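Next up is a structure, given as structure tokens.
The complex appears here minus one protein chain, its other protein chains still in place.
By written order: A, B and C. Residues from 1 in each chain.
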């Protein structure tokens, strides 16, 4: 363990703090679910990229800052933003899932082509994984792609494609080798949402917004080279992506951000002039969550170190999504409770304008439930933790399909 | 809903309060796991029976008080004892499980013979259900009883027979019809623990005491009429008993008793002169549990009413054990926390003498884990709640036995 | 001498549920929720025909003269179906307010109008119940000024009953001079909140006939808390019922998902939490009428406990539905938000538990 800050680290900390102080008014409000980044968010993102506060370790040739991997640096940056309650940049499926997937298994050409616009927030990706009949059972995907004239020709249907209604691109898991076994018959394709034959039908969610979609494919054509790895490797690539999705969904900086925001609310005098932070039952709830957030952040530092050193974190990584999403839900729960009846007001401003705090927290609170479900529900996570993390046996195959009693 | 107290009820309440005030020094300390009732406990039991504060509705011809069923009366009595923190009498497996089983499905002769001495605390019963290979899977019992010369001749082994080392009698689930299917081959026998061929080996538990035993049967002979219901009816009778066990283990009066005892501790000034009840984080924890205990007690009143009216409570009854044992564990957890470091002292006085409060609470805290496990573990309870209570399908049979991956 | 519902009560609950199931299929509910006012004239009329308006109003004033337990059964049914209808404030708390602090003349004047469905009273409670938001009202020379946020059932209210800090309550006509009522859409689109700005408004009645106005106000608060607890009970039961039905239908990995212990145990956990709440709500409601010494404690406890259980059930039931639970397709979220509303209105669990401690003398108010 060596977290000693070198003079370089101290300088970075001062630099980030100064940056935030100078630019905080330019930052979009954090939280509140998924929207297409507006001008403000894109400008903010560009500013962060320029200073290396985002995509810091991604090579320059792919559009990143190209800094060597330094866990402390990343922690200093994340900490500064979350302490200040300032957006640390865009986190979407392209940035947090596709980019690391391409970095891990993409070709040089794919990296050069896609990573830059994605991390700048210009190219928005959506994920074509789930289907109506296979939500948790991803490998049962039935959307098929046959090869004709150097193209995959895609037919089928996806669901829960978040952001599909405003996305530019999709990474798609589909069946290209119908003769092979369930898991071996899949491929992982990249395709533009503007391709003819794609129809997106928004799915309104409980937040009242259309954060998800059903996406229908009718003879959609994609050049055969827009595949990540080879034919039949789709399940492998999808699992690489899922690994990063689990990390994204358990992001401890978001947790810290929420904790700080809630603490600040509790420091404000209420209608009766008293601060909730001065009430021990409230303070204890906040403290309990603070302890858990500290554990999550320390754990994340450990994982970052292990990643940097090429160590496979195994169990340590498998738990992140389940742990983080449940904790995020509890943090949002506390925030709503702190706001009390005024926190019930819910007047979302649509896709572009900023929402008020009550609306934002309510969206987060509901959206959290979506995150607990999406990216592999908590039950799926527990299967992964139990089986891959702890080595417990799989559920045996049923002799007869279980139905009603 | 009509909980109006009639003059008769008011008189009863005053009568019970007066009784407690007059006799409280004669009461044994509640809690602290299972022991054979000592003289003090037996005398107390006799006193309660005489006044009708125990076995109030059991017919006089079976040794009870013979009062008509009146939910309010029972509630008044239970409430008075738990408010005062005074033992409401002996609760053991004979009293809480075998007696209602006999009342429900026993013969007239069985009722006359066994109920009286059992409720007086003179005859102690143990339960011969689990076997080493079948803890949760009770119906897989292998202990067998063949009929020879008008006797069942029993061979086999039971485990978790609580109290077997001091019990007088056992109710035993064993296989008498080896040719029949798993569930249809069982019978439910009553036998004296003094019968030749029974060997009891105490199993020391985490409390440091031998609350459970392994019991070995070698050609143990029991007259064929010492069976409850008929041959092959054992699974049915066992389930009647299990129903009452679930009620026993979720007993809300015990919960109320614990809540009150904890509140009293919290009203005492600590080393620093402050009362924990004055600290909002502690008070809130106590209050949260109080809310749950109130719910459990109200629920129990509902079940008692339904029972008295011959309504099958179904789900309402299935949840009681799981709900009650988990809540009891949380109550004991709070009590330990309240005692802090002095609550760590653990100096049990053995089978006869009374233990100090710290030891008693530690025993309860550990014993609670045993109760969460025993009488059908929480997972078994959740199967019952889910399948029988909510109508969800059973786990399908495995095609191949699952083993290590 | 029994702990349970009477046959009449069982029948009443079932018929109300049947009515609501009939009137509020998902597409209708979705349409009514669009406005966010928590009111629909046709539904309101229908509920009136079932006797809901005058449920608690004494027979002498044209009501049914029933008790708080009957009202709780109604609240439960309304919560079960997420019905956009004024109730807790307009038909329970307001009646309670008149009965506990209105003089004979005020009762004679207003209770029949409530029972007839003509007076729909939004009610604001602020500091007295742990509500947040503005709560600064001044009564000077018979005129009321200031601001009071978050009045319940205020969406299409004809009147507002605004509590003062001293426990007295002023009845104000909607639209009267000096009255600005701003509809605020709450996350629960079936119930709105209203922010009231008053500039020298003239009350049409001042409820001040109680010897102890604060105690009278607390009884109104307690009645409201019981209703919100009952509403959560209904909403959570609805979510559990639907989760169980979905788990019995949905196939994944070649099996009905309810056959997986993972899903089954979520349902079992919900049932285990929720089932004892039913008796708790019954008793809390009954105690308001019949057990005065426990009424305040059990009302606050029921509100707090149902809020905690409701939040867990809301999450778990949504989880059982997977992605479908998160969409608008099944409409499960109406009940989810109902539970959110019930929790945050009239004081959250911490505040309610504090009030329960006060009621038991464990701590000073």
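Following the convention adopted for this analysis, a contact is a pair of C-beta atoms (placed from the backbone, for glycine too) under 8 Å apart; a residue touches a chain by one contact, two chains touch by 3 or more.
Keep in mind the model is a prediction, meaning the values are calculated, not measured.
Participant: For the chain that was dropped from the view, give me its touching partners among the shown chains.
Facilitator: Touch partners of the hidden chain, whole complex considered, are A, B, C.
Participant: Out of B:101, B:130, B:157 or B:290, point to the residue that touches the absent chain in the complete complex.
Facilitator: B:130
Participant: For the chain that's not shown, point to the residue among B:65, B:212 or B:235 touching it.
Facilitator: Considering the complete complex, B:212 is the one touching the chain left out.
Participant: Over the whole complex, note the residues of chain C touching the chain we left out.
Facilitator: 260-262, 265
Participant: By the contact criterion defined above, which parts of chain A meet the unshown chain? Give residue numbers in ascending order.
Facilitator: Residues 1-4, 6, 9, 70-72, 277-278, 280, 283-284, 287-288, 290-292, 294-296, 298-299, 301-302, 304-306, 308-309, 315-316, 319, 322-323, 379, 381-383, 385-387, 389-396 of chain A touch the chain that is not shown.
Participant: If the hidden chain were put back, which residues of chain B would touch it?
Facilitator: Considering the whole complex, chain B reaches the absent chain at 130, 133-137, 140, 159-160, 203-206, 208, 212, 270-272, 279, 281-282, 285, 329, 333, 336-337, 339-347, 362, 365-366, 369-370, 372-374, 377-379, 382-383, 395, 397-398, 401-404.
Definition applied: only the chains that are shown with their structure count from here on.
Participant: On a C-alpha centroid basis, what's the spacing between chain A and chain C, in Å?
Facilitator: 37
Participant: Could you please state the distance in Å, as a whole number, between where the Cα atoms of chain A are centred and where those of chain B are centred?
Facilitator: 49
Participant: Between chain B and chain C, what's the gap in Å when you average each chain's C-alpha atoms?
Facilitator: From the centre of chain B to the centre of chain C is 39 Å.
Participant: Where in chain C do residues touch two or more of the other chains?
Facilitator: 248, 255-256, 259, 263, 349-350, 353-354
Participant: In chain A, which residues are in touch with two or more of the other chains?
Facilitator: Expected reply: 279, 281, 395, 397-398, 401-404.
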